[in-house]
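Every protein chain but one is kept in place in this view of the complex.
Right, chain A next:
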Amino acid sequence: MHDGSGRILVQQLHKSFGPLTAVQNLDFTVEPGSVTGFLGPNGSGKTTTLRMILGLLKPTSGAAYVDGVPFARLHHPARTVGAVLDSQSFHPGHTARNHLRCYTAATGLPDEQADRVLELVGLSSAAGRKTRGFSLGMRQRLALATALLGDPRILILDEPANGMDPEGIAWLRGFLKAYAATGRTVLVSSHLLREMEHTVDHVVIVSRGQSVYNGSLEQLRATQHSRVLVRVSDPVALTSMLRGTGAGAEYLHDGRLAVTGVDARGMADLALRAGVAIQELQESSGDLEQLFFQLTEGQFTGSDQPFGPPGVTNPDGSAQQPQQWRHRPTPQQPPGRQAPPPQPPPQPPARPPAPSPWAPHGAEQPPPDSPAATSGPPGLGGGYGSRPERPEQHGGQREHEQSCDGDDTHGGEAR
């Protein structure tokens, strides 16, 4: 019988499709009361896992439990767990209301519930329109509305932000946090940690079907050492000074030094002792996205060509191109290596991690420390643009989030 815990439990889950292993040795628990991110690159087995939890796919071995029982044994599945798996699953000839009323009937809910969830996701005005003409963002909202019909204790979402506009993404984040804050369970998958960073409290990171990290986001962030970015009049003098103190220093392509092992104040003292003038000083906390890339690196063998073809436009300006060429090819872990050992959080890298080797060169993300590293409008909330280091950007983003959703109980997360 249901244990009423609202917990999702995945035990030694294993799934193969013929010779292809999609998921192996996966173990994790999703507890109620918080948003859990299920992260990993495309093809890492996220969707397969979610579909196994929901009883749509049969595990090769292992088991998944929802509210204490396998999905197939839930008496009122829609009232226990709601899921957004596929934003395309509507009959084009149905209106949004028609679509929802199919499932209110199937689950024995009052028909008014259809209009209630439409209002909840902001689709009231489109209730009478056929889903044929819905945009991707509207489909995502309707899929979410479908999942919410039974007011489930557990909500499972597979890449729910795909196709949503920035406003929709910000809304969704607030919604999920508020939903979890009522003591319910939310498991949301994404291939972008950045997209989830301000929404989730816990993360399960998978790569090649295996769990590589399972724990709180705070802990993960703590494994990343903070650095001080500094521009000085005489970097050479400063680095020789730093070498004596045991602090690590690295040149960035824009001429700044990234120093680990000291804080900003210590940095200023050191610079004074070295007799160099500080032109710019900035503290930088660990970049989760980079850590995420490292954890999930090397999934695809095609990644041993980390660079775009010459002549690809660089948003930083072509003058930096040669330097970037020097910096980018310093992968600490050669691509194509074995998957990192599962469980305990890996040791933080001593140096700032190399950019993702398989990042599409079209994205051409500038190195993380570049001050010019902004793409996308500020309102994007870091959802899709590369995440800037500048704190004022984040302030603006949080304001945006809160203005979009007053229920955002967690507010902006301290970084």
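Definition applied: contacts are C-beta pairs under 8 Å (C-beta built on N, C-alpha and C of every residue); 3 or more make two chains touch, one makes a residue touch a chain; residues count from 1.
Keep in mind that, in the parts below, contacts and distances are computed from a predicted model.
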Options "Cytochrome P450", "Fumarate reductase iron-sulfur subunit", "RNA polymerase sigma factor" or "ABC-2 family transporter protein": UniProt name of the undisplayed chain: "ABC-2 family transporter protein"
Which residue of A:Leu9, A:Leu26, A:Leu39 or A:Leu57 touches the chain not shown here: A:Leu57
Full-complex contact with the absent chain, from A:Gly4, A:Pro92 or A:Gly255: A:Pro92
Positions on chain A contacted by the hidden chain, ascending: 51, 54-58, 71-75, 77-78, 81, 83, 85-86, 88-95, 98, 101-103, 105-108, 146, 149-150
